[in-house]
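This part shows chain A:
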Amino acid sequence: MNTLRASLLLAAKDLRIERRGYQTLGLVIVLGVLIVVVLAMALGTGGAGPGPGAAAILWVAYLFGGTLCFEKTMAVERQDDALAGLLLAPIERGAVFAGKLLANLTLMFCLAAVITPVGILLFHFDLSAAPVRYALITTLGMIGFAAIGTLFAAAAASSRLQGGLLAMLVFPLTLPVVLTSTQLMLATFDPARAQSGAAGLSILVAFDVIFLAASWLAFDLLIEP
Partner candidate 1 sequence: MTGHAAVIVAYTLGLCLLLGYGAHTWLSARALRRRSRGRSV
Partner candidate 2 sequence: MFPPRHGLIPMFWTITLLLLALAGGLLAVYAPTEATMGEVQKIFYLHLPVALNMFLACSVVFVGSVGYAWQRRPAWDDLAQAGAQVAVLLCSVTLITGMIWGRSAWGHWWTWSPRLTFSLMLWLLYVVYLMIRPSIESPQRRALVSAVYGMVAFVDVPLVYLSTKLLPDIHPSGVDLDPAMWVTLIAWSIPITMLTAGLIHARFALNGAVRGAATTEPPVIPTDHRPRMPEAHA
């Protein structure tokens, strides 16, 4: 069985588990909506709302929701020693990583699909100016973020790291991705700051490649039953 097929199978397995109960997505979507609503109330009830900053707020909601996804998809493996079975299976560890990453990314996309409209409604945020670019930046940012998140979720799963600490591990490491993508969002939707466009996008792609490579390599070290 080749690595690609193995990782697709593993991702499909995780998503099937998810579809049977919506345990992760339900939680994550409610959390995302909560973050957006709380920030909308804090920033926008009085006046015009945060304007282009809305993109950055939505982005923060994706990230926090994403961290919860990483934790949950790994916690599934901890039940009934499923992780030991997974590691005994005749597949590469890299495939396990890729499968988890794909499942996490899919969950994050579902999350984004639900809370983006909520954000658009609450913030009077006009996405129609550059919807493709918004989707592109979001996707690229999520890939880098999910790579590091999946790596350290493996660490958290087998060391009984308390909940919430995963966010603490993942956020400082992914700050470059977060900073770059929020800057790009501001540049896209704020005409006053539209100078660092194309350069920022290529930087984001480079970050993704580096983070993917680094976490692929390090996953082997961290994963153990």
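Basis for inclusion: all candidates are chains of the complex that A comes from, given by their letters.
We take it that contacts are C-beta pairs under 8 Å (C-beta built on N, C-alpha and C of every residue); 3 or more make two chains touch, one makes a residue touch a chain; residues count from 1.
Just so you know, these numbers come straight off a predicted model, no measurement behind them.
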For chain A, as assembled in this complex, the candidate in touch from 1 or 2: 2
Candidate 2-touching residues of chain A, taken from the complex the two chains share: 148, 151-152, 155, 158-162, 165, 168-169, 172-173, 175-177, 179-180, 183, 196, 199-200, 203, 206-207, 210, 214-215, 218, 221-222
